[in-house]
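In what follows, a single structure is set out as structure tokens and then discussed.
All protein chains but one are shown at their positions in the complex.
Up next, chain A:
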């Protein structure tokens, strides 16, 4: 799969009487290549352009400019051929017929993807087994839990045995056990040689599953590499975490001015604000940070090795 300088802009209008039009560039020159059988992660905050990029690759959106091909087929010119070979799964509750059973949902989409009747039966049985839903397929979807719906989504996306699967935040809103099962399902796709493009907010998920990752911010790819490369390359150093109570925004800004500090992020945890500072490896900034916090009440202070999440936070907050 190849994306070359993909761009997509949207026109929006505001106001009722005086309508003002503006153009928003959701994807600004995204390029990447995904090798066959590779699991590639596209990470980025909400509104970064992940879903727009995926929708261009699965032929639901036309790029404003640039080009993309999937399995050597152009996503603009060879629409039908691309659709036959790809699967698309998105996260959340929607995208299923609630009044039909899980089995009927699968049969419906199997027909739309032209799966032969005999093959259909075998394939649906195997997929229900894969996503752990054997025995529940005759129940109506409206009675399914979120995790079950998501697993049914995965099965739906794999009905026609696609060569490439696009997973757009598939684990969103799923409980930890369901998310773990989902990761196992995605890992099994990888074992079967399926090419996977995964978008997710969960760094451990990307870290565990992806061969390579691209971080997208404001419609542009700001980093690309293996999870290890990203961890090393971006957050080469250590992470200082400081628990605070009621830290003013102005004070947080001053911490970023400290020489060895690359970035500062604030995580709200109830009454706590945890300051996550990405620092140089050999630096000692704890005293400087505490002195700048002044009268702010401070809890636990700890230092640790950077994770992929730290790398991600640094990339998207720079």
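Please note the rule applied: a contact is a pair of C-beta atoms (placed from the backbone, for glycine too) under 8 Å apart; a residue touches a chain by one contact, two chains touch by 3 or more; residues count from 1.
Criterion: contacts and distances are computed from a predicted model.
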item: Record-based protein name (UniProt) of the chain missing from this complex, from "Response regulator", "Spore germination protein", "ABC transporter permease" or "Branched-chain amino acid transport protein"; value: "ABC transporter permease"
item: Option touching the unshown chain, where A:99, A:122 or A:232 are the choices; value: A:99
item: Sole contact to the chain not displayed, among A:33, A:111 or A:175; value: A:111
item: Footprint left on chain A by the chain that the document does not show; value: 10-11, 52, 55, 58-62, 80, 83-84, 88, 90, 92-100, 104, 107-109, 111-114, 116-117, 140, 156
